[in-house]
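Moving on, here comes subunit A:
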Amino acid sequence: MNWLLAALRSSLGRKMVVALTGLGLLGFVFAHLAGNLQVFLGREALNAYAQGLKDLGALLWVARLGLIAMFVTHVALALQLARENRAARPTRYVHGGVQQASPGSRSMVFTGVMILLFVAYHLAHFTFGAAHASHYAVGSDALGRHDVYGMVVAGFSEPLVVGLYVAAIAMLALHLSHGVQSVFQTLGLNGPRYEPIIKRTGCAIAVIVFVGNVSMPLAILMGLGPFSTGA
Partner candidate 1 sequence: MKLTLNIWRQKTPSDAGHMERHELSDVSPDMSFLEMLDVLNEHLQVEGKDPVAFDHDCREGICGMCSLVINGTAHGPMKATTTCQLHMRSFKDGDTVDIEPFRAKAFPVVKDLTVDRSSFDRINEAGGFVSVNTGGAPDANALPIGKVEADKAMDAAACIGCGACVAACPNASAMLFVSAKIGHLAHLPQGQPERARRALNLVSTMDAEGFGNCRNYYECEAVCPKEIPIDFIAEMNRDWRSSVLKGGS
Partner candidate 2 sequence: MELNSGIPGGPLADKWDKHRFEMKLVNPANKRKFSVIMVGSGLAGGSAAATLAELGYDVHCFCFQDSPRRAHSIAAQGGINSAKNYQNDGDSVHRLFYDTVKGGDFRSREANVYRLAQVSTNIIDQCAAQGVPFAREYGGQLANRSFGGAQVSRTFYARGQTGQQLLLGCYNALSRQIGLGNVKMHTRSEMLDVVVVDGKARGIITRDLVSGKIERHVADAVVLGTGGYSNVFYLSTNAKGCNVTAAWRAHKRGAGFANPCYTQIHPTCIPVAGDHQSKLTLMSESLRNDGRVWVPKESGDKRAPHDIPESDRDYYLERKYPSFGNLAPRDIASRSAKEACDNGLGVGPGGRGVFLDFRDAIQRVGDEAISQRYGNLFDMYQRITDENPYKVPMRIYPAPHYSMGGLWVDYNLMSTVPGLHVIGEANFSDHGANRLGASALMQGLADGYFVLPYTIGHYFATHKPEPVSTDHPEFKRVEAEVHERIKRLTSASGKRTPDSFHRELGRLMWNNVGMARTEASCKEALEKIPQIREEFWRDVKVVGGHSEMNMALEQAGRVADFLEFAETMAHDALTRDESCGGHFREEHQSPDGEAKRNDDDFCHATVWEHRGEGEAPKEHREQLDFENVQLATRSYK
């Protein structure tokens, strides 16, 4: 196992772990999005889905622990690498500038930290009910399930909260715009022929994640579609 430990200490090894965990987290982002989009199907669908997740019991915790492990690894290694990167250039350039680095690539650490803070807030908001406690405390629905739908609608009826979510999702999208194609480069899965496809796929994923995720708070806030007051 020494070879594996040595490999994981290497810059390339750690980058690959960051890439793989990033890929895992992207999977979660999609699953999370798919689940949450059920808010458009109404109270029954979303609450049933939420209850279903809770009913997984131990399995849910296994999934959560896995997710936490991925998240912590991703963040810890990325920050460690970033610290090394700073140390690799002790004297900054007086005249800085970049040639072709994308905004996404240049802001990875920033967007990453923003996402981290947002995740903490998001958990406090909708999972633990610690932030804006009134949203979480909407009570139960007719079947005695936690009224997740009511909670979400209550939460996204506040412009400030929606603004925060939209901004955070923009951060995530920017992070992914570089992150997705970066995964392929880091894992050595690309080549000159696939590169344009990979770049476009990366951007497409970022757009899907952004549009999908902001559609909910914005629709609720503006009363669009199923949330229109007239309906």
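Picked so that all candidates are chains of the complex that A comes from, given by their letters.
Brief remarks on what is shown
Rule of thumb we're sticking to: a contact is a pair of C-beta atoms (placed from the backbone, for glycine too) under 8 Å apart; a residue touches a chain by one contact, two chains touch by 3 or more; residues count from 1.
Small disclaimer: the values here were computed from a predicted structure and weren't measured.
Note on subunit A: across 1 or 2, the candidate touching it in the complex is 1; the others do not touch it there. Of all the residues in subunit A, the ones that touch candidate 1 in their complex are 3-4, 6-7, 10-16, 81, 84-85, 87-101, 105-106, 108, 178, 181-182, 184-192, 195.
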